[in-house]
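For this view, one protein chain was removed and the others were kept in their places.
Right, chain A next:
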Amino acid sequence: MMGMVLRRAASSCLSVFILVTLVFFMAHLTPGGPAYSILGQKATLASVAQVNARLGLDQPLLKQYGIWWWHLAQGQLGYSYLLNRPVSALLWGYERNTLIFYSIAIFLSTVLAILLGLIQGVYFNRWQAKLIGAFQLGFYAAPPFFVAAMLVLWFSVQAGWLPASGITNLRAEHPSLGAYAAHLVLPVITVTLLTVSPLSRYFGEAVHEELGKDYVRTAQAKGVGFTRILLAHVLRNALRPLVTMLGLSFPYIFTGGVIVESVFNYPGLGWLMWRSALSQDYPVLIAIVLVIGLLTVIGNLLADIVNGLLDPRASYE
């Protein structure tokens, strides 16, 4: 088990290295360069050269690449000229909001996916499964902004139960936990609804497949009841593909999150990314791409480790 974790961790490090390198060179491919975004499109060549020299952009590319690593190692992610703050300090608040938001959403969609998937797997091809399937297809096909807008329309505008946007009530000096939670409800429901569809569909298929396997028949022949077969035998075996899928769907969840956070004005990484893209704040954008990439790599590593715990064969040598 430890050997497997170490190997996966090593390959994750390689992924991070490739990610950091790609982000660096892609940033250098963008036309114009940072000087123009600082000085504006009408800047003179001389002032551009001056800014470039100050930023170190006149250095050889490989040297810049080395500096980039050196700064990253120190936790420096650059400086946002538009917001006039170091990026690393800027990111932290947004990152925390995003982590809270997604942890809850991913937890809820996993639990819901397991429940729905179990029903779907057990009632495969029967009306119960088909009903769930119809909802899955609907939410899978629905664009995130549409689902978000509809929820706001029903629960905030018409019913007035929940706040429509932001993170706290406007005039509150020290926001209460309750107010914070209330602001989280709609974004979390939106992301959960969008994420649960592919997850539960996949898990339902896995449950159905596992139920047809020989070891289920062996358990029946032992006299084990159906509920116990489902929970003690099938669940753990069917969870493996779900965990893999969950690990792989991290980027998808984040990109969906950009839209959801923007619609709800929720100050998370997605919202910041959208704002920075509009205002061409490259240092912030690059940092967000890095952070999201890093979270995806960590997500996959976690999925591998959980799978290793679920299935003894995965770590067997």
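General observations
We adopt the following convention: contacts are C-beta pairs under 8 Å (C-beta built on N, C-alpha and C of every residue); 3 or more make two chains touch, one makes a residue touch a chain; residues count from 1.
Following the convention adopted for this analysis, contacts and distances are computed from a predicted model.
As stated in its UniProt record, the chain not included in the shown complex is "Oligopeptide/dipeptide ABC transporter ATP-binding protein", which appears among "3-oxoacyl-ACP synthase", "Aspartate carbamoyltransferase", "Oligopeptide/dipeptide ABC transporter ATP-binding protein" or "TonB-dependent receptor". The hidden chain makes contact, of the residues A:122, A:224, A:245 or A:302, with A:224.
Those residues of chain A that touch the chain absent from the view are 213-215, 217-225, 228, 232-233, 236-237, 310-313, 316.
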